[in-house]
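Here is the structure we will look at.
Note that one protein chain is taken out, while the other chains of the complex remain in position.
Right, chain A next:
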Amino acid sequence: MKTAPSERHTLSILVDNEAGVLARIVGLFSARGYNIDSLTVADVSGDHAVSRITVVTSGPPAVIEQIMAQLDRLVPVHRVLDLTALGPHVEREMALVKVAGVGDKRVEALRLADIFRARPVDTTTQSFVFEISGSTEKVNQFVELMREVGLVEVARTGVVAIARGKEAV
């Protein structure tokens, strides 16, 4: 059987903020062999009742449809949205990028950071930690460039995403 090409989809999952709920979601992905390219989770409600999980996954359309349906039947899941299918949305991730070096490389790192609007949030005479946020591609590009000028460590948040326009989900 031919399989349709894999697509990247960004899902928003609103869940009841109860113990074990993240394990339930992650376990579903591993048990059924679905991909997780990125995962973020945080409490988003005033009363700590609801968390929002953003998962970037990839697979053929039928698999994406199955992932949505499987998530939807978990008891603590309020809603599952396929932001990629729903249309225009904003995706951002944040990274902290540590670069060590002296001399020209150090100057070059600072210059590149400026172009990418990455801010130094920690500075020593031999290192910087830059904070950068943007699309996954932009962060990837920045990290790649930093490799040439002394990259030593990266920490990334993973993707958070929200639909454009005035409507709430």
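We adopt the following convention: a contact is a pair of C-beta atoms (placed from the backbone, for glycine too) under 8 Å apart; a residue touches a chain by one contact, two chains touch by 3 or more; residues count from 1.
Assume contacts and distances are computed from a predicted model.
**Student:** Consult the UniProt record of the chain that does not appear here and report its protein name from "Acetolactate synthase", "RsbT antagonist protein RsbS", "Cytochrome c oxidase subunit I" or "Peptide/nickel transport system permease protein".
**Tutor:** "Acetolactate synthase"
**Student:** Which is it among A:Q70, A:Q141 or A:T157 that touches the chain not included here?
**Tutor:** In the full complex, the listed residue that touches the missing chain is A:Q70.
**Student:** Check the options A:R24, A:R92, A:K138 or A:R156 and report the residue that touches the missing chain.
**Tutor:** Result: among the candidates, A:R24 touches the missing chain.
**Student:** Over the whole complex, note the residues of chain A touching the chain we left out.
**Tutor:** Those residues of chain A that touch the unshown chain are 1, 15-16, 19-20, 23-24, 27-28, 31, 62, 65-66, 69-70, 72-73, 75-78.
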